[in-house]
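In this view, the complex is presented without one of its protein chains, the others remaining in place.
We just call them A and B in the order they show up, numbering each chain from 1.
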Amino acid sequence: MLDLLWLIPILPFAGAVLNACLGGKPPKALVTIVNVGAPLLSLLLALGCLWEYGHGTTQVIERTYYAWTAGALPSLQIDAGFRLDQLSAIMLFVVTFVGFLIHVYSVGYMAHEEGYRRYFAYLNLFMAAMLLLILGSNYLIMFVGWEGVGLCSYLLIGFYYDQEFPPYAGKKAFIVNRVGDFAFLLGMFALIAHFKTLDYTRIFDAIQKQPSLVTGPTVAGITLASFVALCFFVGAMGKSAQIPLYVWLPDAMAGPTPVSALIHAATMVTAGVYMVVRTNVIYQLAPGVSQFVAVIGAVTAIFAATIGLAQTDIKKVLAYSTVSQLGYMFLAAGLGAYSAAIFHLGTHAFFKALLFLGSGSVIHAMGGEQDMRQMGGLRKALPQTFRTFVVGALAIAGIFPFAGFFSKDEILHAAAANGQWVLYAVGLITAALTAFYMFRAVFLTFWGKFRGTHEQEHHLHESPPSMTIPLWILAVGALTTGWLGLPGKSNWIHNFLAPVILHPAGLPEPAEHELSAIALGLIAFAVAVAAIWYAWTVYGKDNGLERGKEWATRSPVLHNLLVHKYYVDEIYDTVIVRPLALLSTFFWKGVDMLLIDGAIHTGAATTEVAGEVGRFSTTGNVRNYALYFFLGVLLLFLWLIY
Amino acid sequence: METLTFLVFAALALGSALVVVSHKNPVYSTISLVVTLFAVAVLFVMLGAPFVGVLQVLIYTGAIVVLFLFVIMLLNLQPRSRDESRLAGQGLQVVGAVIGGLILWFLIFFAFANSSFAALKPLTAEMVSLKTLARDLFTEYLLPFEIVGLLLLVAVIGATVVARKVPQADATTSYQKPPEGSEP
Partner (left out) sequence: MTPAVPVSWYLLLAATLFAIGVVGALTRRNGISIFLSIELMLNAANLTLIAYSRMLDVHTGQLVVFFVLAVAAAEAAVGLALFIAVFRQRHTIDLNRINLMRW
């Protein structure tokens, strides 16, 4: 089975290609079979591979399929290969499992869409790229997948291309991502320059044995390790929506909701975290950059959480929530708690996907309405959605025994244990905010009186099983996945991932922390419960929205700031976008039209003028022609004789 | 003796050539051409090619020039009238032509002046004989010979086709307006 590892990304890719070959108007059933079947097969194959891997003895399965540079550039070692180790195993499970569930959900959600077939083609392509990203054995394959998911993100955000905003949002996502990709490339180039390869095994082994390979070389006081770590992190900033490159994620909500669930919650945005954790050996040797990563993560977490407090669009709340939770993951990675980061990645995939799909169910019932101010009291009309949504909300809020409690707690524990009390405080406050805004959303949507139109009220209905069954499955995940990381010696995930966390020679072993996990856990739990209770008092009653508004008007300046997302988009627009647009216009009008087109026009005009003048030689008089003829002969004669 | 012959016939050729290019009556030009051709035929004989000389008289003067005369008579060409000056409206042409001609002559002259010519061997009967000429023609130059035959055939057909009188419905007749009321 492990020999078929390469099929896992190829199957969804084949699904996408097959989709394109299905002729003009294929029946929906056919599209469904092909494009949901492919991820299903991938999932089964992945489970098979994982089973074999789990029951085998090899720690790392590496398969090289093609030695790309062997022929032309033997000094460079870049191959096309896959690597299955503990880290990619976890990612593989998450991506294929959650991905498949979302495909199933999409069948129901997108049933009435005209672009059904196009949607599934893109979604399959995305799966292929994401799987490539996590299974790659070197940074180049990762980068190919990285770009591939960026492309699919663009395609799927701009899915409703006949409207004005989605294509713009798609462009924004792609361009902001590109900034990060540029840095990622710089990091890769630096690695190539020093190691002549991009292979994980070769690079990490070399560094582990001899850390001076990356701590030695410096440019302007910056070590190679710091440089690569920083470049890679900037790439992660773009892909995983950290400050300052997060601005594309909220706008990405313009895409269909399952896309938001899959790409912008569970999988693509986590690629940055995966990349940082994969590169952990370098980050351990670049303590300044690691601290930077942690700080950015924490700041992003609290920043996004504050914005989430004031949003009225249910998807936007979840979007900012995603940014915030990703901040947690980077906080963990920056602190060196790599397994905690991956743990939170895994649990987050389940409960965030659940929340998004649940919101999709709500939107579906509301006939497309996303504004929570129009909702209310939906728990009666949408019982399954309601229950699963609450499970997700409890998970994200960090309530025992749901998943988020354990994973978030792990991160806070890491912060405290490292003595980083400021970061710990930020994390704790963010946890409170998270619980608050999440349940604000829950209460506004599911409690109180319905605030929408009569039409919408009539339309309310629970979603079909193709949508609700994935919800339930994810809910089970949101409950149970936390139990993989019980604190203490038996932390399964921590032990499982231990081999992936390399220890460079000469670096002191991270000390075992004595701080009581239980005490910290109780504090976090209490804070979350308090936040939920407070949200209840404000939003829980029938007139929740009015009370919320009243509450907001108490500090209008702050409220305004939050509603307008701290005006970040506007600032970017003025400082970056406008000048670039002006510059581009200059190059367009001034250089392109004037100079380049002008040069061509001059050439054409010259020919034209020459023609205009030259035509006077065609007098129509044969004897003139004879004269020219004769003169030519004279010249020829001259040339021949002399 | 030989030199004298040469000079006489050379002068004759040149003189009649000048008449060919300058006389205002085309018939006179044609007759002058006959004289030129004849003089050149004599020069051919002097150069040891009697057969070609005879051919020249037969074909050129006997056929081609007669053809010219026929056409002149058919088209009823008039001599250039008195008031129509030869140089009317074509000053540039004439000047250019004369200058070009002079340049050409001088070029050739200088080309010859800078090369040396071997002395001619005396003529032998063998050099002049028709037998060797004919043998070469029908062995080494057989293909060109046949092709020229074909060429003459094609020329005859072509001339006939081009010069025939076309029926009225041919496209070469001038455009006639369609009857009233019909589609354009």
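Note that in this section a contact is a pair of C-beta atoms (placed from the backbone, for glycine too) under 8 Å apart; a residue touches a chain by one contact, two chains touch by 3 or more.
Computed from a predicted model, the values in this text were never measured in an experiment.
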Displayed chains contacted by the hidden chain, counting the whole assembly: A, B
Sole residue of A:163, A:537, A:555 or A:619 that reaches the chain not shown, by the stated touch rule: A:619
Contact with the hidden chain (one of A:93, A:168, A:182 or A:630): A:630
Hidden partner chain, residues of chain A it touches: 615-623, 626-627, 630
Where the missing chain touches chain B, by residue: 1-3, 6, 10, 13-14, 17-18, 20-22, 26, 29-30, 33, 36-37, 40, 43-44, 46-49, 51-52, 55-56, 59-60, 63-64, 67-68, 71-72, 74-75, 77, 80, 86, 89-90, 93-94, 96-98, 100-102, 104-105, 108-109, 112, 117-123, 127, 132-133, 136-137, 141, 144-145, 148, 151-152, 154-156, 158-160, 162-163, 165, 172
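One rule holds in what follows: only the chains that are shown with their structure count from here on.
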Chain A-chain B separation of Cα centroids, rounded to whole Å: 90
Residues of chain B that touch chain A when the two form their complex: 90, 93, 96-97, 100, 103-104, 107, 111
Residue ranges of chain A in contact with chain B within the complex: 623-624, 627, 630-631, 634, 637-638, 641
